[in-house]
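Showing just some of the chains, left in place.
Every chain is named by a letter (A, B and C) in the order it is written, and numbering of its residues begins at 1.
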Amino acid sequence: MQIRTDLAMESQALSSGPEGVACSRFQRGAVEEIYVRVETEEAAKALEKDRGAYITLSHPALSRLDTEERKEIIQSLAQVVRQLTPESGDILVAGLGNRHMTADSLGSRVVEDLLITRHMKEVTGDEIKSRLRGVCGIAPGVLGVTGMETAEMIRGIVEHVRPAAVIAIDALAARESSRIGSTIQVTDTGIRPGSGVGNHRAGLNRHTLGVPVIAVGVPMVVYASVIARDALSLLFRDMDMPEEEHAQAMDSLVERITRHGLGDLVVTPREVDELVGRVARLLADGLNLALQPGLSLEEIQYLSHDGP
Amino acid sequence: MQIRTDLAMESQALSSGPEGVACSRFQRGAVEEIYVRVETEEAAKALEKDRGAYITLSHPALSRLDTEERKEIIQSLAQVVRQLTPESGDILVAGLGNRHMTADSLGSRVVEDLLITRHMKEVTGDEIKSRLRGVCGIAPGVLGVTGMETAEMIRGIVEHVRPAAVIAIDALAARESSRIGSTIQVTDTGIRPGSGVGNHRAGLNRHTLGVPVIAVGVPMVVYASVIARDALSLLFRDMDMPEEEHAQAMDSLVERITRHGLGDLVVTPREVDELVGRVARLLADGLNLALQPGLSLEEIQYLSHDGP
Amino acid sequence: MQIRTDLAMESQALSSGPEGVACSRFQRGAVEEIYVRVETEEAAKALEKDRGAYITLSHPALSRLDTEERKEIIQSLAQVVRQLTPESGDILVAGLGNRHMTADSLGSRVVEDLLITRHMKEVTGDEIKSRLRGVCGIAPGVLGVTGMETAEMIRGIVEHVRPAAVIAIDALAARESSRIGSTIQVTDTGIRPGSGVGNHRAGLNRHTLGVPVIAVGVPMVVYASVIARDALSLLFRDMDMPEEEHAQAMDSLVERITRHGLGDLVVTPREVDELVGRVARLLADGLNLALQPGLSLEEIQYLSHDGP
């Protein structure tokens, strides 16, 4: 079954416990944390994921947290991001995806909610500003809208703005529909070509940009083939079909679906707009906390664009 | 197979040629016109559609028309709408659905593109205005956003504004994914409870509003169960499964999917935002032409809100 | 000087201490509260404001509050609104103005940020919902966009939804540019014809709607004539012009400006979009607190649409 996923934790090869992959899992209250480290090239090939660290924070409903849970997830996210990010220097946050397609608009919405500070530092005389870390942000838009590869644009900007690192935010595609809006993946491998809801053609990583690239993403869609497979699994369970035939039927099915063009349809929850809005705010809060260790949460809210 | 569709032409009972239903079909170039008239209560029950006329205009890609095709569809749509609408008196156009959910925003976008004239007629001294028919428009929003049933609100407005008829615009759910963005349905039966992408709870029709209600809709989603069924059909064809077992397996599957909550996921094309924008403009052009027979297309464009 | 203002506290006749007007003023920290009660018909005529209570809460910068100040203003606003609103029964919140014109979009943005609950009450089994007061909301749009008077639409909806009261939110025009984004006016007189940024033609009050109408507004524009007058005042102060000539020159000026069409230009701060967004959120928080006395602030945030 070659159903694409952007989550390392969903890689099918993972279940067989391949060599070259370190994997650990913690449960803290309702939040599950999974660490996957892809250590060798062979493992990278098997998992179809680049070498590096993949950390996921999962909660059944990231958009329906109570106040306490929300605070915990923001702090966990801030901690994970801080571990992967250089301690000083400006940070460029790049919101990937298409702002006009709801399920793909996560990146641009996070940038809108982010505390942008790089231009404030020049202003003198304000005590709070001396404690700011320089953060700048851009949501460059997708190839179909700009005519330019996102990677081309960001590389150009990086060369002039010279940040210490890039944090790229993107809406992901998952293999399980239950992952939609419920899992945050943070990785130091950057963005892999062909990933994301928008299927970015070129990758964004330390190699292409010349600085560390941390990618933060949340699944917002699954592909139509996922639904077909889930449906079939339910059916087979009912039919007591032998495991082996089962797998064959599945392969045959996915191949057929792709051939009939159903594969280009995406599946989202009906209330995806509300979901994206809430998750964007959650990510922005976590990033603000990670990137502004000199500020309290209240000071961040006071300074930030849409708040308090 | 109880997969819901808002298109009368997709009703499964139709294929058996039931009594009480008149059906005809024309092909004009790339455009297919289908007329379905549900004439008896029995037929209405069998088709799960109210008694009345259902006219569909279909083209493989309503969002990718060339100039000539586009003009023809606008004129066909205008003609169909005109046949079902009273010849004089103000018209209230109601854009149903949720403007913040892309696939459900068709109705509110059409109202934005519509030539609104009811308030202009008072202004004297302008020759063009004497030829205007009074059109007013509202996109009241969905129950989850307003706390009020759309039908409640529109009924209240109708009693005060006293239009000769209501035209309700809505994004529909279809049974075939190929219908997304390719079929316009116009009906004099209004909006049936539980229909549309947003699953409106109360109906809008002559009985509830006291004036004729013409509904105009275009499918923008199919439900996840459709994809499951399509996938299964492909598979069964491959497996040479007997027709009868086939049907049983299908029923079993749909029931399972609904039970596992997959049924609440909706399937849309990836570029649904662009699709909705183009289709909204097409419908607005057709409605403007239908409702303003005293104006040329150029005068409509000159007066209308967004352009040219 | 006939420069229009929607704030009772700015009425010029007020300074002469007219009969039939009770006026009091409190300063609490940085927040100034002014109560104006117009008690007689003569006073109403002199002030060009309807009989009733007008309460203003002012702070130099409502969009730049620190956390403590913000909490205080929300609580003061909630208290004022609660005093003027019936204790039980559903509330309809009407967001007036044009969502597509930034300075006039305050009303529709408040409705978007509001906790809408009227439709939730039916859902059983959830303890929190038993403590909800029914709130519904609509942003009907302006005459130029809908072709219908806002008052017509709201009257129709009120007759069907039967709320205990209507709260109308509107962007106001002020006489002093320093009032933009710095003063919240709450009144039990409803909306006066010709008021607001959009110059609503018909009024919304207990007489026209049949239920109490509380209006909440914040100035977002001044008219171009205000700037001309302010400029002239600065100049005259410099020229030592006698008080009397001063007044004559002013009158002459305002008349001239109106005649030359400058009067239709509106003056806003450059960053009006950010200002409207922040003030809308502040008003929504205050209204949520006023209308949901059974809930804590945290519960409101948990339930509300865009938050927490």
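We take it that a residue touches a chain if its C-beta (ideal position, glycine included) is under 8 Å from a C-beta of that chain, and two chains touch if they have at least 3 such contacts.
All of these numbers come straight from a predicted model, not from anything done at the bench.
Total copies of the shared sequence across the full complex, per this structure file: 4, with 3 shown.
What we mean here is this: only the chains that are shown with their structure count from here on.
If you average the CA atoms of chain A and of chain B, the two centres end up 36 Å from each other. Mean C-alpha position of chain A lies 41 Å from that of chain C.
In chain C, the positions touching at least two other chains are 305. Against chain B, the residues of chain A that register as touching in their complex are 98, 100-102, 177, 197, 224-225, 227-232, 234-235, 238-239, 249, 252-253, 256-257, 260, 262, 264-274.
The part of chain C that touches chain A in the complex is made up of residues 65-67, 70, 274, 277-278, 281, 298, 301-302, 305-308. By the touch rule above, chain B contacts chain C in their complex via residues 116-120, 134-141, 143-148, 152-153, 155-161, 305.
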